[in-house]
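Shown here: the complex without one of its protein chains, the others still in place.
Our next item is subunit A:
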Amino acid sequence: MIEDVGTRRFGVALRTRPRNRALLAGVLAGLVLWQLLSLLVGATTSQGQNVVPPLQQVLTTGITGLSHFYKGGWGPETTLQGAEDSVPLAALAVLQNSLATLVRAWAGYLLAVALGLPIGLAVAAVRPLRQAVSGIAGLLRMLPVLAMSPLFALWFGATTTASIAFVTFGAFWVVLLATANAVNSLPAPLTEYPRTLGLTPLQISIRIVLPAILPALRGALMLAAGTAWACVLASELYGIQSGLGWALNQTLLYTLVDQMVVVAGVFAGLSLASLRLVNCVTGRLTGWSE
C-alpha cells in the first residue's frame, strides 16, 4: 500500500489541536511544576498564605472557600445566612458566576459578530465609509481596548449591559476590520460571475461574499472570541457584583491565592471551551474549503 508521506508529514506539522494524551501530559507537567514551586517559594501574603499555595491547599480550601461567592436564590442558604463552606456550595458559586460571565461574553461576542459582519461588508463596498472607518480604527488601535473598561462602567453603570457593551466594543473592531480586509482580498471574478448570472447586490453579499470570506475570517473570529473573554474579565473588575472577573478581583483584594488559582482555572477552562466551540462551528461552516 502506498502511503502519501508528504501529506502525512504536512498534516502532522499543521496539527493545531493537541492530542488528548499530550494535553493531559502538559497539564500533569504543569501541576508537578506548580507543586515544586510551592515548595521552593517561601514568600507569604499578608494573610499568611503562601504566594504559590501547594496543590492540596488549592484543592481543599481553595475550592470550599469559593462558597462565599454564592449569592443565593438557587435554594441553599448563603454563607452570609449562616451556611458553612462546602464543596456543593462552592460548586453553586462557580456555576452562578460562570453563567453570569458566559452570558456577558457570548452576548457581547455574538453582538459584535452580528454588527461587524454586515458593517464590514458595507465598509468594503463604500469607499468613503472605508476611509472613515480606517481613520477611526487607526485611532483606536493606539488605545489599549482594556483601558476603555472603566469608561463603559461610567457610561452604563455597574451593570451587565455595560459588560456586554464593552465586550461588543472590543470584539467588534476585530470582526469589522477582518471582514473589510477579507472582502477586499476576494478575486474579482468571484463577484463578477454572479453579477452576470443576474444576482442582485444583496444576493451576492449573502450568497457569495459572506461564505467566500469565511475561511479568511476564521482566524479573526477566534481572535475576536479571545478579545471578548479578555474584555469580559476587565468589565467585571469595575463595580459589578457577579461573574468570574468579580470573584477573581475579590480573591485579589483579600489575597486568597488558593481561591484565585481555582477561579482563574475555571475562567481559563471556559474561555478555552468557548474558543474550541468557535473553532468547531467555523470549521463546519468552512468545511467545503478543506
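By our rule, contacts are C-beta pairs under 8 Å (C-beta built on N, C-alpha and C of every residue); 3 or more make two chains touch, one makes a residue touch a chain; residues count from 1.
Operating definition for what follows: contacts and distances are computed from a predicted model.
Chemist: Which of the following is the UniProt-recorded protein name of the chain this complex doesn't show: "Multicomponent Na+:H+ antiporter subunit A", "ABC transporter ATP-binding protein", "Lipoprotein" or "Doubled CXXCH motif domain-containing protein"?
Modeler: Per the UniProt record, that chain is "ABC transporter ATP-binding protein".
Chemist: Just name the one of A:L199, A:L237 or A:A264 that touches the chain not displayed here.
Modeler: Spelled out, the listed residue whose C-beta touches the missing chain is A:L199.
Chemist: What is the set of subunit A residues that contact the non-displayed chain in the whole complex?
Modeler: Residues of subunit A in contact with the hidden chain: 187, 189-190, 192-199, 203, 207-208, 211-212, 214, 286, 288-289.
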